[in-house]
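And then subunit A:
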Amino acid sequence: GESSAEAEGEGSGSTGACAPEDVTLVGQVRNQTNPYEAAWLEGGDAFAESVGLEQQKLTYDGDSQQQQEQIRQVLASGDASCTVINALPNGDSDTTPIVNAADGADAWLVTQWNKPADLDPTAYDRWVAHLTYDGVESGYQIAKALFEEMGGSGGVIALQGILDTAAAQDRFLGLQKALEEYPDITLLDDQTADFDRATALEVTRTLLTQHGEEVGGIWAANDDMALGAVQALEAAGVDGVAVAGIDAVPEALEAIADGSMTATVSSDGPWQGAVGLAMGYCAATGELDVASIDAEDRAFFAEQFLITEDNVGEFSDPQLDMSEFDCDSLFSRATGPIAAS
Partner candidate 1 sequence: MAGDTAPHAPTRTLEPAPLAGAPAPGAGGGNGDAPAATSGRARATRSADVVQTRASLIALAVLVVVFAAISPQFRTAGNLQQIIDAAAVLAVLATGITFVLMLGAIDLSLPGVIGACAMTVSLLVANSRNTQDLGLLGIALTILLGAAFGLLSGVLSTRLRIPTFMTTLGMSAIGLGIATILFAGVRPVVLDESLGAWASHRIAGFTVMSLIAVAAVALGWAIQRWTRIGRYAAAIGGAEDIVLLSGVPVARYKTLAFGVAGAFYGLGAVMLTARLGSGVVEAGAGTDFAAITAAVIGGTLLSGGRGGVLQSMIGVLALTVLANGLILTGVSPYVQQAVQGVIVVLAVAVATWPVRRRLGVVK
Partner candidate 2 sequence: MSNHVRPAAATSPVLAVRGLTKRYPGVLALDGMDLEVRPREVVGLIGENGAGKSTLLKSLVGLAQPDSGSIVVRGEEVRLRGVAHAASVGIGMVFQEQSLVPNITVAENILLGAEGSGVRGGLFRWRRMAELAQVQLDKIGSTVSARARTDSLTFAQRQMVEVAKVLALEERTAHEPVVLLDEPTSVLEREEVETLFAQVRRLRERASVVFVSHRLDEVLEISDRVYVLRNGRVVAEVDPAEVDATDLHHLLIGRESTGSHYHDDAQQQPAADVRLSVRDLQTAGCTQASFEIRAGEVLGVAGVQGSGREELCRALFGAVPGARGEVLLDGKPLRLDSPRAAVLAGVGYVPSERRTEGVVSSMSVTENMSMAHVGTVCRGPVIDGRRERALVDTWVRRLGIRTPSGDTAIGTLSGGNQQKVVLARWMVSEQLRLLILDHPTRGLDVGAKSEVYELIRELAGSGCAVLLLSDTLEEALAMSHRVLVMKDGRITACLDAPRGGKPDPVAIMEAMV
């Protein structure tokens, strides 16, 4: 690890000394209206229950300002040194203020998915870790699965996510990487559908009119858009177009099971919801010394799983394995440090 962690520790060290019952667990996601984030919060609940606590669930409706306001308010109410926050920052830009606010209030923090590249957890005492998934990798994996399904040749259309998010950009990079490996596949068009199902439906329908028969596959940056595309194909009465997405929402799994989708990638929402709280909880109670965590694990890519027809059965009813949240096995899913981009 960088030495800065130790150097900056002034009184509030990197090891907590909270009694387990004094710990406050806070899980914050965008909203509870999609399966992925709902599952995340459930994972958090399961972990909290396993240590005899309750998770305070915050949702901010995809509204950065509201997220900041909530964080500020959680931290402003009294002593926050035993507060653990497992947050999903709305965008890269939202991570810095969350980290600063938590740091200022001596709260324990785990962030997921979004972080500016130059912001490093090792520079902080109580920002336990940032975990995310390699978007390039997920975009690449589903692209490959898609191309294979298409027999290695044909035209694809891409549905991008919200353009100014890292997730959308990385996943698209992954697609491009795969395209290089498959010279017979052509990218017919790429459009944004804002990670949104209804938008994806409209965009896909329009693109189908434009490219008609040429379309052999649809690459979507998330499952919602993939499902919208599936719906559009059905409405247009088009058969034999392969569709792939990312997130492994239950409907996508069903779609893979019945063959209307080809692949998706699972990040395991329940695990994310639980592991973030577990990291903070272990740190707060002193069982995990943040300073001694391997620097590579302070900001890491977590393992993700490509789901296709072959293995979809294993994922359809995810169960949390509580042993993964023991204080000494928290980083078992780390696949490597986040590459500085």
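By our rule, a contact is a pair of C-beta atoms (placed from the backbone, for glycine too) under 8 Å apart; a residue touches a chain by one contact, two chains touch by 3 or more; residues count from 1.
How these were chosen: all candidates are chains of the complex that A comes from, given by their letters.
All values reported here derive from a predicted model rather than from experimental measurement.
Peer 1: Scan 1 or 2 and return whichever one touches subunit A in the complex.
Peer 2: Looking at every copy, the candidate touching subunit A is 1.
Peer 1: Using the touch rule from the top, collect the residues of subunit A that touch candidate 1 in their complex.
Peer 2: Those in contact with candidate 1 are residues 31-35, 38-39, 42, 160, 163, 190-192, 196-198, 201-203, 205-210, 212, 227-228, 230-231, 234-235, 237, 249-251, 254.
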